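Incomplete set of chains, arranged as in the complex.
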Amino acid sequence: MANDVKKVVLAYSGGLDTSVILKWLEDTYGCEVVTFTADIGQGEELEPARAKAQAMGVKEIYIDDLREEFVRDFVFPMFRANALYEGEYLLGTSIARPLIAKRLVEIANETGADAVSHGATGKGNDQVRFELGAYALKPGIRVIAPWREWDLNSREKLLAYAEQHGIPVEMKRGKKSPYSMDANLLHISYEGGPLEDPWFEAEEDMWRWSVSPEAAPDKPEYVEITYEKGDPVALNGEPMSPATLLATLNRIGGAHGIGRLDLVENRYVGMKSRGCYETPGGTILLKAHRAIESITMDREAAHLKDELMPRYASLIYNGYWWSPERRMMQSLIDASQVHVNGVVRIKLYKGNVIVAGRKSESDSLFDAHIATFEDDAGAYNQKDAEGFIKLNALRMRIAAQRGR
Amino acid sequence: MANDVKKVVLAYSGGLDTSVILKWLEDTYGCEVVTFTADIGQGEELEPARAKAQAMGVKEIYIDDLREEFVRDFVFPMFRANALYEGEYLLGTSIARPLIAKRLVEIANETGADAVSHGATGKGNDQVRFELGAYALKPGIRVIAPWREWDLNSREKLLAYAEQHGIPVEMKRGKKSPYSMDANLLHISYEGGPLEDPWFEAEEDMWRWSVSPEAAPDKPEYVEITYEKGDPVALNGEPMSPATLLATLNRIGGAHGIGRLDLVENRYVGMKSRGCYETPGGTILLKAHRAIESITMDREAAHLKDELMPRYASLIYNGYWWSPERRMMQSLIDASQVHVNGVVRIKLYKGNVIVAGRKSESDSLFDAHIATFEDDAGAYNQKDAEGFIKLNALRMRIAAQRGR
């Protein structure tokens, strides 16, 4: 079975794990390896990955800047839904995987590879997200998940394998972080190590993208975010591309201690796991999007979205971005965003994201003449409420008359 | 029609509006008025209401301390659902109305009254909540909503009516607040006045229960909340009654600038309205409840709750507490809380509610042996993931083979 693979596209970071995988694939499957390294805003140089792949003899090396595509076609569509997994998690890791899966398949098609491979373990969600995506886009693809196959199940064994096979191991950032981390333009995540005790409070020096609320400036900062059809398009009046806008909000939010989250979540494979996340820009955008929807979206449209949201979020968390049901729900969500246009004013202060104002020249449904506590000059007939209540109560009155 | 009412129970605060209503009911309906004033934690003395009612000749005066019942039987059951209306509002006003409706009906039964009356206007949600409750509990009851009937549709006309009928008007707190306010143990709300412009930022001197995050202490404070069957029962290890616990959290949270909310919401009667809310204790409890559920509740149980929550919250917002569908959903929610036992450690700092730890001796489903990134000694077989993914992907692979 092993020797029927001729060429495999590997999602390659240039780090220890995927370098070992690269070598292990060659040795185990006797196959050629194509490396694919993407910039999705993880904040690391990509050229070292190219150099390393070259040094390891890789002939086909793909290095892509996917930042705009990532934010425009994945993050923003998801944010139109106000998606939160289990009420809190902004799905930073989950939303990047379908894009990686798509590029792996595209590169497999371009290079004539018959398999793809990734460095995700057999315990996590990412293997599912990569592989469901790959299978949905190219049903005959072979997927190789070395962590589920090999016996290199500890860092020591990995290092030994690397040394034995002449794989250079850089010890970057001094000592190895105790955390398993993942970063992209939407967030950085931390798992493992001391976090495996849910009673343990995350240490301050773990966090990398944001200062603590305590260390944030004593003066608040206001930002204005302009929305068009549910997507943010400008900051403080300045038009920005999706990736630029999100990166800018990450910088501003991080400086104000915004977007830290510490939770225990339920993985698709069945266990609970502790995760810490920093999502400065995303946290601001979630609050702002709800605010612009609050004045431009119909009540029942908003409620329908809210009721479907947990399910939509689970689909993304579980790796079903490329499924028909996610696409159907996206149709519904996108149909709701046509009128979500306007500006939200946000105050940022020491971890707080506070809505300070929202307006929409073109699409506000807030009608002060009707809502007012003052005389409304007949805009609303209070007597209508009696019939409204009486008929809404009718079924309960009939039941109560029967002694219920 | 007017003169067929003999006795009416009035939800009476002792303020200008309900004092005018009292008189107006007597004059318009020629009926006897029973006053009902409840302490649900609004933070005002009740005895002045008694004195005023006596001064106005009321013979049957009910004054009840409903604080424990309110928190135990209404707030806490709702909090088991992590209920938020439109993603943000903690339903502070909504959850108090069914209790008032219930007491109005009980007092009507005790006093032989044939009607109840309240001071809510014809534009708001509260009229619906009072009246749906009253009709559901006593289907033949007559409800009198003066704001929908009379022509005293401004403060000036009210004051003129009061003067004309000798109703004493105290000018408390100096000048009249420009806001329409409502308070109980769960929250205080502000509507109207300058808030009717959603672009206008709420002024600092509007807020009454909390300091601003800026004015909050520079040192964080930690609290530990103990849960039993989904309800908080102790603070920092000290057992407390429901009302005491919530009041204590209000005090602590308010001191740390916690629980302010400014939003535009959709009323049941059809318009959008701006509301500002302070819910210090509730904001802490929502975060803490999710945290204790995160380690004690099954994934699918939690997801099911999350999917039903928006609807449950709408039911409460819209006044359907006493409906069969709310009771059915409560059965489902309560069934999920049996194992929600444990302790949550919360850090409070300048508006931030941060989960610092969660533990449950008896009911934690967090299994570090399975979740660990280290060698798990066979607790979890990574190879299982392959079949899991393959079969979850099967339907999408078949579709992709058909060219979808």
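As written, the chains take the letters A and B, and residue 1 is the first residue of each chain.
We take it that contacts are C-beta pairs under 8 Å (C-beta built on N, C-alpha and C of every residue); 3 or more make two chains touch, one makes a residue touch a chain.
Note that the structure is a prediction, hence the values are computed from the model and not measured.
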With 2 copies placed here, how many are in the full complex? 4
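The criterion applied here is as follows: only the chains that are shown with their structure count from here on.
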Where chain A and chain B are represented by their mean Cα positions, the distance between them in whole Å: 32
In the complex, chain B touches chain A at residues 82, 86-88, 121-123, 127-128, 131-132, 135-140, 145, 147-148, 153-154, 180, 191-193, 196-201, 213-214, 218, 220, 260, 262-266, 269-274, 290-291, 294-295, 299, 302-303, 306-307, 309-311, 314, 322-324, 345, 347, 349-352, 354-359, 364-368, 370-375, 380, 382-386, 388-389, 392-393, 396-401, 404
